[in-house]
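Here the complex is missing a single protein chain, while all its other protein chains stay put.
== subunit A ==
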Amino acid sequence: MTGQMIFFIIFALIAITGAVLIIALKRISHRVVSMAFSFMAVAALYFLLGAEFIGIIQIMVYVGAITILFVFGMMMTDHRNFSFGPDPRKWQQALSFVGVATLLGLMLYGISTLDMHESTQPFVGSVEAIGLELYGHYFIAFLGSAFLLTSALIGAIVIARKEAD
């Protein structure tokens, strides 16, 4: 077993444990921390794959921004335990189980039939290559998403101002 394999197993276990704990833990604050750990482990997996840029963007966006956003939401609310009570409706549980199982099956099928050709040299993604793709091939899509985000930002400010008045 190579060192890379050992690290892969460690990070994969952290990611899955964190993801399960987000659902299983009782307090919101604990859930947010386990979410941060899960995101970090996923970022570490990207690093193992050689996709360093994607890995660090994962840390910046998910750990640095989204987790902090959740923590802000948590701080603005009361300091007490939030938990979802046991759901009395059995058919909902059954339905969600079927949905999740189907999704898992589809994903496993997709992964197992994926045609992956082995490359001879280890691949390390570079920022330059991503930048050239983004500003060359996908320039229109890039501009479109920028417009979308700007309008979303303006919309959020308008809504917030209306509530403040």
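Note that in this section a residue touches a chain if its C-beta (ideal position, glycine included) is under 8 Å from a C-beta of that chain, and two chains touch if they have at least 3 such contacts; residues count from 1.
By our rule, contacts and distances are computed from a predicted model.
Name of the non-displayed chain as stated in its UniProt record, restricted to "Aspartyl/glutamyl-tRNA(Asn/Gln) amidotransferase subunit C", "NADH-quinone oxidoreductase subunit H", "Electron transfer flavoprotein subunit beta" or "Aspartate carbamoyltransferase": "NADH-quinone oxidoreductase subunit H". For subunit A, the list of residues touching the undisplayed chain reads 3, 27, 29-30, 33, 36, 52-53, 56-57, 59-60, 63-65, 67-68, 71-72, 74-75, 79, 124, 126-127.
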